[in-house]
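All protein chains but one are shown in place.
By written order: A, B and C. Residues from 1 in each chain.
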Amino acid sequence: MARVVVEIMLKPEILDPAGQAVSRALPSMGVEGVTSVRIGKRVVIDFDGAPDLDRAREIADRLLANPVIEDFTVQVQ
Amino acid sequence: MARVVVEIMLKPEILDPAGQAVSRALPSMGVEGVTSVRIGKRVVIDFDGAPDLDRAREIADRLLANPVIEDFTVQVQ
Amino acid sequence: MTHDTVEIAAKEGHLEQPYAELGLKTDEYDKIVGILGRRPTATELAMYSIMWSEHCSYKSSKVHLRQFGDKAPASDRMLVGMGANAGVVDIGDGLAVTFKVESHNHPSFVEPYQGAATGVGGIVRDILTMGARPIAVMDSLRFGDADAPDTARALPGIVAGIGGYGNCLGLPNIGGELVFDPTYAGNPLVNALCVGVMPVNRIQHSAAEGTGNVVVLLGAKTGRDGIGGVSVLASATFDSVGGPARRPSVQVGDPFTEKLLIECCLELFDQELVTGIQDLGGAGLTCATTETAAAGRSGMHVELHRVPLREASMEPPEILASESQERMLAIVTPAALPAVLSIAAKWEVDATAIGEVTDTGRLVIDWHGETVVDVPPASLADEGPVYERPMRRPADLDLLQATDPSTLPRPSSAVELRATLLKMVASPNLCDKTWVTEQYDRYVQGSTVLAQPEDSGMIRLDEDSGLGIAISTDGNGRHTRLDPYAGAQLALAEAYRNVAVTGATPIAVTNCLNFGSPEDPEVMWQFAEAVRGLADGCRTLGTPVTGGNVSFYNSTGLAPINPTPVVGVLGVIDDVTRRVPMGFPAAGRILLLGETAEEFGGSEWAWVQHRHLGGRPPVVDLSREQALASVLAEGARRGLLGAAHDLSDGGLAQVLVESCLRGRVGARITLPDGADPFVWLFSESAGRVVVAVPQGAGSTFTDLCVGARLPWTAIGEAGGESLAVAGVLDVPLAELRTAHEGTLPSLFG
Partner (left out) sequence: MTARVGVVTFPGSLDDRDAARAVRRAGGEPVALWHADGDLHGVDAVVLPGGFSYGDYLRCGAIARFAPVMGSVISAAGDGLPVLGICNGFQILCESHLLPGALTRNRHLHFRNRDQRLRVETTATAWTGGFAERALITVPVKNGEGCYVADSATLQRLEADRRIVARYVEGNPNGSLHDIAGIANDRGNVVGLMPHPEHAVDPLTGPSEDGLAFFASVLRHLVGTPA
């Protein structure tokens, strides 16, 4: 059993309304000093064989992330 | 400038429809050998002052995650 | 690990078992031992504790709910009555309709989005189980004060959850309610309604019949989510801090899987491949296996280890209690099994044979060769405890009814009346609900003829004949608090009227009874009175109750919520092109049907202006409601109505504003000589409707009223850019619109 984690975030130039909504809500919770909040995805993939980075990268590139708006990283865990 | 990353995943016993939909799609893409896919959130919070872990944990607990169905971790980066 | 088997239980005899922790009383436990002639196994004990919980057994409400059947008016439309998953009514042209409203209050408090979403998923499966294609949903929502922190926490998620699930299923949302009152603080009410349609000959039954038939589990894998959800969530009062008394587990909904399950089941029904079908909701497999076996007066043998699991480590009690969503149980003949499995495969729905129907009269459940359950199914499904709970008229009711709003200061000058009007139409309960309803798909399926903000939702069922149905849900906790019997009838009358104003004819009723703790004698009295009022009202109106749902243990802190029966009324219309909208046409005479008395008890004015709740609710006159309905149906059929809108919260003023804004046209109103403008504009007398009649059709329509002995008053004309009440006020539509539409966006973004 091997685990690969894919982290997907919107490209910096793409607006993240969900992240903005969170940062706007923070002051009302008494939380100050937050300059930015960005919300992305964390995908945990379990393989039954050896951890297959290339395959994970392929899954991320073709399915999990949309390269037009998102960047991603792939790590074995 | 300090960065805190909050990772939120559905509790293991909770159904993850998104992860399930992805793992079901993989074979049709010619990807075999994946036993499970779980999809959570990755929230990147930038503070202008020192990284405030406790504050980030409070944000996660009250705003970002619902402890009834989700677990989360908080790390400084 | 070794399991507690029937063999062990029989051999070993008495053993201290945690029945109290599972919510069973000592006498209930003793009854179980009596039924089995031995102590229950751990698995059996879990099953009894769930099936005998308030939520599943209706042990406190049963004795009262019987009235709905006993007093039901004779109706040749009833194809399936109370007691089934949902009642079924014949609407002609070989079509049958089934509808039901159900609560998901406590889960929605704990996890607003998923709680509300799975509430929709659950009621949709109830409708599907009858053999119907679900065709629309509605949602009745109640929260604490609009500006309360907990409302801000719960409302957006609950609305998003209802939309998220219903939109993804492709079910148009055609109406509902949105009410704010501190009585619901920390205990929002989330009642979801679903309606479905089927050919009369496709009605399904949820009975396990035919020895040797196969028991097939369809849909999602079974996981640990929602275990004990029924007994804990639905039957435990929330503590005064506002958090759940016991941390319950919550289910996550998967509308995509449900959509496939619906299409799969409908294909199975059409090909007549199932002999019985039952949805898995509260109490999961426990409920589905016991109820189908009991209904079939048969037995059932289940091999529990065949149930597909999300987590291999699950134990028999967990598997049987799991409330994993999006599952159905089908009974099919061995001959049909291959066809069933291939249709399931086509829709990518998991289907697993987990057992078979027997003639033993016992439900026997094996786990890897060991028998862990051996019970008479009816003892769980039908023969649970039944309580005649003590009842007491609330001690404060006399005082409450005595503090009449007649003493409250009222607006009198033109300036005060204008200010009152603008304040009322902007108040949270009377303001425009678009912020909520915009989050729901009203167009999907292409047959929505009327939807919010119209008085009822209306769906076209037959594109050629134009046959359609209309539905409205209504409830008023303040009226019911002041007089439960009258309050329930007022809710019924309003929903009935909301259906009638669209031109449809009301034919059947569903209801969701949201109350406090049945262990509180005053709550139990409110419940009994409300049920009696509703049952009597349905008999008088000739609209049988076809089904419903009870939600007890709703309270804010230690105080029970205002008793809140939510009533859904179904109507039929033989040609939807004859529907009557609420918006005024560019021109036409405006008539007020019915009579206006000075009735402000439990009114929106008393609340908005004075936070006052007291006195008596408006008088109910059901024969007046019937007269209204017949005149409106006939007027619609003969094309005499340009618009119709019923009066309820906020009275005449509210209706004039809504019909003007909806029609984008003003109105010139003249109240009768000597009329008190305040009473005429804001009283909430029942049995009233405003209609717009095209020039020329006036006398034909008023002749109808005379014939039905229905009083009417000509109050003005449609037209212009403002709402003008002669000698009282004249407000531009733009100003009214700003006031009416600004409230929710400014509260919730």
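Basically, a contact is a pair of C-beta atoms (placed from the backbone, for glycine too) under 8 Å apart; a residue touches a chain by one contact, two chains touch by 3 or more.
These figures come from a predicted structure and were not determined experimentally.
Across C:Ser206, C:Ser322, C:Thr420 or C:Thr448, the residue that sits in touch with the chain not pictured is C:Thr448. Only one residue in the set C:Asn167, C:Asn498 or C:Gln626 touches the chain that does not appear here, and it is C:Asn167.
Checked against the full complex, the one of C:Thr360, C:Thr403 or C:Gln439 touching the unshown chain is C:Gln439.
Counting over the whole complex, chain A has residues 13-15, 17-18, 21, 63-64, 66, 68-69 touching the chain that is not drawn. Those residues of chain B that touch the chain absent from the view are 17-18, 21-22, 25, 28-29, 39. Listed here are the chain C residues that touch the chain not shown: 160, 163-164, 167-170, 254-257, 259-260, 347-348, 438-449, 460, 576-577, 749.
Just so it is clear, only the chains that are shown with their structure count from here on.
Chain centres here are Cα averages; for chain A and chain B they lie 9 Å apart. One finds 35 Å separating the Cα centroids of chain B and chain C. Counting only residues that touch two or more partner chains, chain B has none.
Residue ranges of chain B in contact with chain A, taken from their complex: 1, 7-9, 19, 22, 25-26, 29, 31, 33-49, 52, 55, 58-59, 62-64. The residues of chain C lying in touch with chain B in their complex are 110-111, 114, 220, 223-225, 247-254, 256-257, 310-311, 324-325, 348.
Note for the complex: chain B touches chain C at residues 10, 12-17, 20-21, 24, 66, 68-69.
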